[in-house]
Structures are given as C-alpha cells and as structure tokens.
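Note that one protein chain of the assembly has been removed; the remaining protein chains are unaltered in position.
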Amino acid sequence: MTKSKSWLSLSGIGVFAVLLLAVAPLMLTDHWLNNLGKYCCWAIAAVGIGLAWGRGGMLVMGQGVFFALGAYSMAMHLTLETAGDRIPGFMVLYDPLAPLPMFWEPFRSATFTLLAIVLLPVIVAGILGYALFKRRVKGAYFAILTQALAVALAVLISSTIRETGGDTGLSDFKYFFGFVLNDPANKAMVYFIAAALLIVCLLAVWQLYRSRFGELLVATRDAEERVRFLGYDPANVKLVAFIVSALMASIGGALFVPIVGIITPAEIGAAASILMIAGVAFGGRASLFGPALGAMAVGWGQSSLGSTWPEGWTYILGLLFIVVVLFLPNGLSSLPARLAAARRKPDVQPTPVIVAAELEEVRS
Amino acid sequence: MTDASLVVTDLRVEFSGFVAVGGVSFDAHPGEVRFLIGPNGAGKTTCIDAITGLSKGTGSARLGEKELLGKQVHKIVRLGVGRTFQTASVFDELTVLQNLDIAAGRHRSPISLLRARRGVDPSIEQALEETGLSGELATQAGILSHGQKQWLEIAMLLVQDAKVLLLDEPVAGMSHDERTATGELLQRIAAKRIVLVVEHDMDFMRRFATRVTVLHQGKVLSQGSVAEVQADPKVQEVYLGTAGAATTAAMSVVPEPVAATKNRTED
Partner (left out) sequence: MDALIAPLLNGSAQGALLLLAALGLSLTFGQMGVINMAHGEFLMIGAFAAYLVQQVIKASDLSIPVALPVAFVVAGLFGLLLEVTIIRWMYRRPLDTLLVTVGVGLILQQAALQIFPSQGVPVEKPSWLDGQLNILGYAWPLRQLFTIVLAVACVAALSAWLKYTSFGRRIRATVHNRDLAETTGISTRAIDRLTFFVGSGLAGVAGVAASLIGGTNSQMGAQYIIPAFLVVAAGGIGQLKGTIIAAWAVGVALSYFAYWTTGSLAQVLAFILVIVFLQLRPQGLFTVRTRSLA
C-alpha cells in the first residue's frame, strides 16, 4: 500500500465511524439500529475472514466455530446472570434435579467470560492452525477441514440439549453485565459497543495491511515456498493471521448474543459459516472495507429477504457465489478499479500498487 | 565476511528407488565462482535441492562447522544458505522494494513486523545498486523483465545476507548483454561469498567459472578449472556419447548462441 492510499483508507474508516456511531443512531429506529448492530457483528467476523482469506489465502469455511466460542461464552454468562442463584430454566426442564454442568460454573464470573471470549478462540485457533499449517495443509483441504469442524461443533451443540440448549439454543437474556436488556437505552449501548469494536477491528487490519507483516502475509499467500527460502516459517505467518481472524469471529459472536437475544447451532454451523464467506466474497475479500460492507449487505439480505422471501433469498445467495466467482473474483470493491481499467486503453497496466489480489485476474 | 566453505561429501538422493544423486562430493569457497554442469538428469538441481532441504539426502553438506542435511528449509536458510530457482520466483504482486524488504526482514523482531516500513534499509539500497535495479524500486515485481526478475532474486539473496548463493540457471533466457552483466555481478559477489551456479550455458560457464564440477548420471565425472575439465577425456567421452561431437565442440569453440541451442536439444 502506498502512503497516500493508506491514509485515504484511514480517513475512510473515519467516515465509516461517523456513519455508524453518529449518523445511524440519529436516523434509525430502535428496531433498525438493533438490526444494524447484528450486521456489525457479522461484519466483525468478516473483517477477520478478509484477513485470513483475502490476504492470507486461507479459505476459512468454519468461522462459525469461533463465532460460537464467543457467542456461547457470552450466552452462558447472560443465562446465568438471568437465572441468578437458580439453575437455568431450560436445564430444569430436561432434568430438574441435575446440577449445573461443570463447564458452566466459571461463566458466572464476568471477568472469566470476557477472558474466555478473547482466549478461547486464540487457543483453539492456535492449536488447530499450528497442527494444520506445520503439516502444510492448505487450499481446499484447509477449507474442508475447517468446515468439517463447524459441522461437528453444530452437531455437538444440537445433541447436548441439557448442557447447551440444543437446537433451541440459549435465549431470554434479561441482563447484560448488570444492565437490563429490555431498556432501549441499554440496547443502544450494546449497539455502540458492537459498532465501536467493528471500527477497532478495521483499524487493526488497516495497520496490519500497511505493516511489514501485511506484505509478508501476501507474499506467503502467493508463494509460500519462496517465503520459506527467505528464512521464514510460513506456518507462523499464517498462524498469526488465522488467530486474529478467529479472535474477531469470537468478538462478533459475543456481541451477537445480547443484540439478537438468542444463539442456536444454526447460527454457527456450515450454512452460517458459508454465509459469512458469502459476504466477504461479495464485498471483496482482499480489500479493507469489502468484507465488512459485504457482510452487512448479506446480513441485511439474510434477515430481511431471508424471512419475507426465503426461497428467493436462497437463490440470490447461490447466484451471488456463482456470479462473484465467475465475473468479479475480487468482489464489489474491485469494480471501480476494473471499470477504470476498462475505460483506459487496454494495454495500460493498472496502477501496480492497488490492493494485491485485484491483480489476480490480470495474471490469470 | 566469513571464510567458511561449503563442503559436500558423499551426497546421495534417492526418489523411491531411483538414485538421482549417487555419492557426490565437492566443495566451494568464497572468492570463486563455482559451476556445476552436466547433461540433463545429471542431478545438478537435485544436489541443490538436497543442500537446501527441499529433497531428502544422505551424506553430508557442511557450511563451516554446521551440518545442513536433515534440517528444515527455513532453518538452513537462517544458517546463510540462499538459492534461486530455474523459473524466477519473486512475489509478483509486491513491489521490488517490498520483495527486498521481506528478504531483509528475517532478523526483525515480531513487533517491528507490525509496523509499516519507514525508509529503505541501507542493505537494500546497496543490493539495488549492485544489481542495477535502483530505478525499479517502486515497480511491481510481476511486470519486471525476465532478466530483471533474476537479478531481483539475486538481490534478495544479497539483502538476506546469504553466505552461500546457490543459483539454478541464473542466465536462462537472458540476452547476451544481460548474461555478461550477470556474470560480472556474480564475480563481484563471489569476492565475499560462496557462489555456486548450475548452468547449461557453456559459453557463460567458460567466461565466468573459476572452478567447475561436471556431473553425469548422479556422479562427479570431473572437477577442476575450465581448461582442465575441457581437456578431461572422460568429459569428452560423455558428451560424445550423449549428444555427439558438436557438444564437445560447443564446449570449447562454438559461439555462444549455437552452444545454447545444442544444449537445449540435448535436454
């Protein structure tokens, strides 16, 4: 990234921040503000996918796993907070006498919960990534394995009804760290947290993309073996990006819970993970804003069209994958550059230092 | 720099039963441009692959006191062994500066990796000057000419401070002038580092080699100065036996372009 381009992106984040934190709360009803908060959660996860997939070349098809780690950590805490000293209602339903499952206990603590939201994905992604990358598992295998993990986790949660709520999930949260969730003011506060964290995540990847690490990540994506012959271990480079993306998915999941008020295996399984990918592909996986904006667009489609016209929405989603891959591999964010390139003489090279992956189709 | 030498002893590489390299020994020292030649399939590139950890080899390859065989690729690199490939492999989507910066970066702390680059490392400027790429600092590597890509690869080895440069056909596809420039560059570099070149181009070899090792069917056929190797009857025999007298002639007298074609037909 050149300097000017880099600072332009930073001011773009600034504009985005103003829109999310100042304009949206003034313009939108409580209902839509809450919806926007939900899209922000998906966008946070998407920013991480953009880092891992767009820049790092790791097609993470199982981000639902990390989304789930954050979401269920938060949901367990909120459930316990709502239940107070008693056993959560849904557990009593299945077996009135059994005690609280062991792994729920620590989530009574707010501190532990917050730590878990941050550390669990880091640990899980760390172990998984280390195992896979050191063994040079990549490309489609990596994608399939991560997707398999999401499937497995969703199945596990579905089947452990008493421990996790099963398919009905966890819901009916009354409090959020002491705040009454029914109160619109508190709802708005949760929105602000989500929007602010989205901005923070964008800033984080902005810095990563302009850093030497960002260059190294792109280099690893394009020629992993060559990076090895420069004395780096590409596994470590990928591991860092994978862990950061997992962390972001977890944060998105954690905020999803108080905003939406329910978490179920359907929100984290294969279909949900693919939905996250769809947004990133649509927006432009290697660009800074593409993943976030794409995820928000797909999120909007999912929650509005998905409920009013579900058949049509699935077709649109399916076509989205096909059209984007066939005609716009780098998503909507590459559209301006491509249009500009088309308008210029065909033999003129596009500016060499645009977002790296935009040049992929020039090459292929 | 260092006066450590690269000493390869009884190197063997097998691919599921097929012996690609069968007990090769040679050494290379700073101050000389060492050539590894031989007909295709002689095991030249396989030797380099084994030394750099890409293929599994037995025997020994030592840089100074350190054994290289059996180590992971990136660890061998960190001991100071750098290489290029037959097809130039640079990071096409990054600029020349970014390419070199990555090559120079393995000593950097993880924290400094998270910062953006400010300015250009002196080592990078020096390497750019050495390889004549100073004007291409901001050019995207993918649109460099073929020769420039090869030079960029050599420049990357320079900034990564490789003690040993293993170059696999560095002048393939280059024009005559580019070859000359590359040869002179290699001679300059070799003053302080070990330079080992795998080449097909006999004219290039004759002009710039200090010492030559001829490989044939995975074994060392002959070793010595250019003149000694050319005079070796075994070498003549092999080349007569494989591609006819023309190649032997090519090794000594035929002008460069013809020599190159002869070698290609032999492939």
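A and B are the chain letters, set down in written order, and residue numbers restart from 1 in every chain.
By our rule, contacts are C-beta pairs under 8 Å (C-beta built on N, C-alpha and C of every residue); 3 or more make two chains touch, one makes a residue touch a chain.
All figures in this text were calculated on a predicted structure; none of them were measured in a lab.
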{"item": "Option touching the unshown chain, where A:Ala24, A:Ala143 or A:Ala266 are the choices", "value": "A:Ala143"}
{"item": "Listed residues B:Ser5, B:Thr58 or B:Ser89, member touching the removed chain", "value": "B:Ser89"}
{"item": "Residue of A:Leu69, A:Ala83 or A:Val151 in touch with the missing chain, whole complex considered", "value": "A:Val151"}
{"item": "Interface residues of subunit A (partner: the chain not displayed)", "value": "59, 131, 135-141, 143-145, 147-149, 151-153, 155-156, 158-160, 223, 225-226, 270-271, 274, 277, 281, 311, 314-315, 317-322, 324-326, 329, 364"}
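Definition applied: only the chains that are shown with their structure count from here on.
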{"item": "Distance from subunit B to subunit A - Cα centre to Cα centre, in angstrom", "value": "45"}
{"item": "Residues on subunit B engaged by subunit A in the complex (per definition of touch)", "value": "52, 72-74, 77-78, 82-83, 89-95, 98-99, 101-103, 105-106, 108, 112-117, 138-140, 142-143, 156, 160"}
{"item": "Of subunit A, residues touching subunit B in the complex", "value": "6, 207-208, 210-213, 215-216, 218-219, 222-223, 225-233, 349, 352-353, 356-357, 359, 363"}
